[in-house]
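What follows is a structure written as structure tokens; I'll ask about it next.
This view holds just a subset of the chains, kept in their places.
Order of writing sets the chain letters: A and B. Residues in each chain are counted from 1.
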Amino acid sequence: MPLTPLDTDSYSFLGPAGTFTEAALAQVPDAAGKRWRAVNNVGEALADVVSGRSVAAMIAIENSVDGGVSATQDALASVPNLRIVGEYLVPVNFVLVARPGTTLAEVNTVNAHPVAYAQCRAWLEKAVPGHGYIPASSNVAAAAALLENSQADAAIAPPGIDTHHPVVVLATNIGDNPNAVTRFVLVSRTVTLPEPTGADKTTLIIELPDDRSGALLEMLEQFATRGVNLSLIQSRPIGDALGRYRFVIDADGHILDERMADALLGLRRFSPNVTFLGSYPRADKQAIEFTSRFDDEIFIEARDWLRGLIDGEPAA
Amino acid sequence: MPLTPLDTDSYSFLGPAGTFTEAALAQVPDAAGKRWRAVNNVGEALADVVSGRSVAAMIAIENSVDGGVSATQDALASVPNLRIVGEYLVPVNFVLVARPGTTLAEVNTVNAHPVAYAQCRAWLEKAVPGHGYIPASSNVAAAAALLENSQADAAIAPPGIDTHHPVVVLATNIGDNPNAVTRFVLVSRTVTLPEPTGADKTTLIIELPDDRSGALLEMLEQFATRGVNLSLIQSRPIGDALGRYRFVIDADGHILDERMADALLGLRRFSPNVTFLGSYPRADKQAIEFTSRFDDEIFIEARDWLRGLIDGEPAA
């Protein structure tokens, strides 16, 4: 595939305008004033990055209610040469919208993206008992379809949808969990590491060795014995057979932290396939906590000591 | 909720007729000749079981390509008093269907359940490049909609759909992975344990203790130190905040196997919340392998020895 010259002025995101993904992209200072390409799915977004059509893509990776976004995790596992360079959190809230003139009492059928529908289900069963459901391909598309020939009477959409489309808001805050939040990552083709900030996260995709009982335990020990905590661990089927998994891992710390670098060495030796997806600052900017046993100096001192033994220096 | 008298003649499944779930239910000898209730989602299926409207429900729990079915896993974690009593495998294969008279070359827009669409994507991009996509609520609904006023020209559907609906098959075996299989479980309200068969599986949902680093490692050790292998481990967000997970586990063996019973004791002591979803025969009928160190007799002998020490018996 001939590479499109890298377009450093373009960022891709799951569109259309008004999605939560767009809200995440709005948090990126470097993206301000650049061209934003709305795409239809995570595959297109990553293809834009790989081909150079965009300098980076914003994609949803985890939702506090629904869990990991499988499509994203599987795409990151299979598309090579990608790096996560930033993490962004967007509170997830929903409104119920309809064509002007419709009242809540008149709603029989609801159009919604399946994930949004799942997150508003308890509210809907109370407020619109016995409603019918039509799935949509995105939160914004659900609302937009109302204005075309959709059979639905109402749609679940992100707050602010009425600034993009001529719909009326029938109800706000209809999500079942008021603290729901979606985690997005900005993905690029760069391989230059961002500087460690003390509040970093490292994302990895790790395959377990075949048919070795206890392999998951052994993988986790690679982190535990270096004092590295995990904030996410998610199994995904490799896809070739039932029972074969890879793991998506978010680990506290930066590849330039000694304890993380040593854990990566251990993982590389252990796993038939480990993908480093990047070390980048955490969205919540919370400094990583770890015991002083795993300070950088401890690692450096041990290396000096070993080198001294090997070089035949007399003990101090 | 007043309980409906248990209807031992009714089985619920994700309908309509023709779905893979119905194919799974067709594998259950006891369900032959009974009434089969087609429902719209896993929540309804489990509600039927809880209320007694059905004696059992067949639900999809894992797909070899897509992974765990989140809706099922989350429902099993939150609806109490359920037990898995059987496991069934259905090869997942797809056909592309259209209204009679349509040719493949004429297809522009495809209607499909999102999971099916994801599994046929590579084929579609080759065979129907530049196609549009309309999501459907089930594999069968996608085909049925063609006969109503759907804007789609074709639908992805299970093989055999043309025996239920007047559609024509444009292409067969369009799934990207020829070995794809979906795993279903039959869920009931019974609490009587099936007999161990030597080829059993135990399903658990386990919450980790809060804020204890290494808790996942410790949970896995409860299995490893008793020689119990896992065939599935899947994290699911508890849903109240990012970073809090419960784990869905399939472990090799039966609760009446000594090593499994001992592992369950360890898990119950360790976890703030462990749900036992049942011990039941594996669909593949493969006998569980474990080293003789973890035979039942080893556990029984150790208990006798300890009792002797406590009762003050002299050593033999």
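Operating definition for what follows: a contact is a pair of C-beta atoms (placed from the backbone, for glycine too) under 8 Å apart; a residue touches a chain by one contact, two chains touch by 3 or more.
Quick caveat, the model's predicted, so the values are computed rather than measured.
Taken as a whole, the complex in this structure file is built from 4 copies of one protein sequence, with 2 shown in place.
Criterion: only the chains that are shown with their structure count from here on.
Least-squares overlay of CA atoms from chain A onto chain B yields a rotation of 180° to the nearest 5. Averaging Cα coordinates per chain places chain A and chain B 25 Å apart.
Contact residues of chain A toward chain B in the complex are 62-68, 70-71, 89, 114, 118, 121, 133-137, 177, 179, 181, 183, 213-214, 216-217, 220-221, 224, 229-237, 239-243, 245.
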